[in-house]
Every structure is written in C-alpha cells, then in structure tokens.
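Every protein chain except one is present and positioned as in the full complex.
Here the chain labels run A and B in written order, and each chain numbers its own residues starting at 1.
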Amino acid sequence: MSNEVVVKVRGVTKRFGDRVIFENISLDVHKSEVVAIIGPSGVGKSTFIRCINHLHSFDEGTIDVQGFRLVGGQSPSKAELQALHNSVGMVFQTFNLFPHLTVLDNIVLAPMQVKKQARQQAIDRAMHLLAMVGLQNRANTFPKRLSGGEQQRVAICRALAMEPEIMLFDEPTSMLDPELVGDVLEFIQRLARTGMTMVLVTHEMMFAKEVADTVVVMADHGIAEMGPAREVLESPRTERARSFLRRVLNPVGSPREPNLVANGGDDR
Amino acid sequence: MALGRMSRIRPLSTVSTVFIEVVRSIPVLVILFLVYYSLGQIGIKLTGMAAAIVGLGAFYATLYAEVFRAGILGVDNGQREAAIALGLSHRDVLRKIILPEAFFSILPNATNQLSNLIKDTSLVFTIGVADLMFQAQSASAVTFEPMDMFLLAGVIYFLFYLILSKVLARWELNVQRSRS
C-alpha cells in the first residue's frame, strides 16, 4: 500500500426519490489497498460501489477516481465514462456473463471492441488469465455449462482482461454454493498480493480479516466505523459496528448473551 | 379442456390436445364458414347468429384452454410439493392451491383474448349476422361514404378495446398490489 490516493470519496449522498440510501460518505482508497465494505443487507453497500464507476449516479458530493472527477447530480461525458470504465473493472454478485458467448468470447469482447486489440492478442491474454484459474480447457464452453464458482472466476478474468487499475467486487461469493466459495476467494486473494487496488462488498468476515487492509462498516445510511481490518473486526469501537459484528459472527446467540436470540432476526 | 389436456387419462388428454391444436391453427373466418356452410350442407342448419356463437365459442374455448394451461403450469412446483407434503388430496391441491394461484397469472392473457374476441365479432357479418360491421357496410352502400361509417365503427370498437385493456389492466394492478 502506498500513500497515493486513487479513489477519493467526499460527502457522497444517494437518494431514490425521497428515500435516502446513504448520506455524506467520505473515504480514501490508496494504491494497492484492499478495502472491504461490510454491513447489514439493504444498507446501500452495492449501490455505493456502483457509484465509484458510475453505474449509479449520486446526488451530492464528489468521487475522484484515478485523477478523474465525478460530481453529484452531474452526468459525465461519454468519453470520460469510457476512460473511467477502462481503468475500473467490476465483478458482480450474479456473475453477469454474456450467456450467448463462449467463455473465451466473453473475455476477448471488450479488449477487441474497446481497446481495439487484435483478436489473437486478446486470445493470448485471455488464455493466460484462464490458465491462472485452471479453466483454460473450458474456453469454448458456454457459461451456463459451468458451475457458479467457475462462472465467477471467468467473470473476474473478463474484468482483468481490460487491465484495470482498480477492481470492484460486489458480493462476489454470495450466490455460490458453500463448497465453491473457496476457489473464488483464493483467486481474489492472489490478486490482492499482486498489488491490485480493490474495493469489495462482502459477507465473508474471515476473508475480510485475512485479505483486507481496511474494513468499512456501513450502517444506518452511512459509515459506522472504518479502520485497519483486524482492529475493526476484533475490537470495534462503535456500538453499531459491535452489534452488527456480534450478530454476524454469532448468529445463533450464546448462553451468556440471551437477548441476542431475540434480536437475531432484526437486520437493520 | 385445459384440465383434459393435462389429464393423466390418456384418451382424454389426446383428444383434448388434438382438438385444441387443430382448432387453434385454423383462421377464425374459416371456422365460421365451416360451421355455417359446411355443417349446413350435411344437414345441421344453423342460423347465422347460432353459427357465430358456435364458431367463435369453439375457437375461443381452445384459446382459453391454452391460457389456463399456461397459468396452471406456471404455478411454482414448490407450491404443489408443499401442498402434497401437508397431506392435501389431489383435488384439494388443484382447487385450493393451484387454481387460485394460477388465476392471477391468467388474468392478463384472459383479458387480452377477450379483446380479441370482441374484434373477431366483426367477422360474423360475412355469414349474415347484423353486427356493427354489417351495419357500417350496409349503411355505406347507401351513402357511398364508407369512410364516415368505418370511422364510427372504428371509434366504437376502439373504445371497447381501450375500456377493456386499460380498465382491466388497472384492476389487475390493484389485485397484484393487494397481494404483494
């Protein structure tokens, strides 16, 4: 991790109509830093990381990504968005592979169309990426024939093929069967070691503790707590972060804290 | 008919399937002619009105059979399994669980077919029934200004259509809202 800030979020607020999704969020992401965003569902984590690459617009505040500025309430030009999407890759909860294209065509499409790479060059790079996740022999298969874990690894390869500076992950493992989660997390961890800057929304607390440099707890329309991963996860300072972590790490409750069972179902 | 097609009793399901598939693929006008002229020739003489009712009735019965079938098949299999697991009888599963669930997915298609039926009544003038279209045609034969009459008929038909599609669509929306 260096001191260079590559994503600088200042006072960002997002509303849907009258409903406030989150407000006044500020956050720095440094080069090669891994930031994990955790928090109860429905708190706007997915919406927030979609603001970073402008899949969602936001109403107030600014986000600087790679020296390029998004301003709340303003829509950037097509060329600006193009540059943004070139340097920020994204991986989705539901994989969102293009079902009508083979694994290989999923990966080479954007490099060829956007970066105007020659097909052979794009294929070489794609095969290299697929080899990293042990899927080189599935290159000519359609996505629906792959397991969820394999699809998600292909989706990560597809994003990496654009050689992004920053990677966004939106709950990359929450749609996977438990036994398939490991392979995907392992790949993300390897990626982190190469120095890739990453922002990821996740429910995997153990993974966050191990891989993330910084953990952000979102609750009640904002950031409840933020700091070094181990500190936040092991000894949270705020009550909101504490109560969230207690419920996630100890979902059934323990005999020493009998009232946890009664609160267990409350997600907010 | 929809139940017949899905029945486990083989002959019943075969007959229903064939009848539905055959009648569905023949244009309405040809069916009207078959009922009115062809049946007439073998001794079953129907008035234009009766032929219209029988012809349109048979045709739309098959269309509705398919609408119902799609609706019933559209009910999540989990519902069926849950009902059976609770020990409901086959008949109760259909009556208490499947049909009420299916009803709401059937609604839009059913109203759609109803507006098609209204439009197809415009065809019965060809077998001599004095419907709206017939009146418009014969009036225009007198006045030599067909457009005015067509416009009038058009406005009436279109109002029918709008009322049916918009009012019913709103009603469907309300039903759905009240359920979710």
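One rule holds in what follows: a residue touches a chain if its C-beta (ideal position, glycine included) is under 8 Å from a C-beta of that chain, and two chains touch if they have at least 3 such contacts.
In the analysis below, contacts and distances are computed from a predicted model.
K.L.:
For the chain not present in this complex, what protein name does its UniProt entry give, out of "Phosphonate-transporting ATPase", "histidine kinase", "Phenol hydroxylase P2 protein" or "ABC transmembrane type-1 domain-containing protein"?
P.N.:
"ABC transmembrane type-1 domain-containing protein"
K.L.:
For the chain left off this view, which of A:Gly11, A:Gly42 or A:Pro99 is in contact with it?
P.N.:
Residue touching the chain left out of view: A:Pro99.
K.L.:
Out of A:Val20, A:Leu55 or A:Met205, which touches the unshown chain?
P.N.:
Of the candidates A:Val20, A:Leu55 or A:Met205, A:Leu55 is in touch with the missing chain.
K.L.:
Since one chain has been left out of the picture, which residues of subunit B touch it in the full complex?
P.N.:
22, 25-31, 33-34, 37-42, 115, 119-123, 126, 133, 136-137, 140, 144-147, 150, 153-154, 157-158, 161-162, 165
K.L.:
Can you name the residues of subunit A that touch the chain not displayed here?
P.N.:
That gives, for subunit A, the contact residues 50, 53, 55, 78, 82, 85-86, 88-90, 92, 94, 96-100, 109-110, 113-114, 142-144, 158-159, 162.
Basically, only the chains that are shown with their structure count from here on.
K.L.:
Just curious, how far off is subunit B from subunit A if you go by their C-alpha centres, in Å?
P.N.:
51
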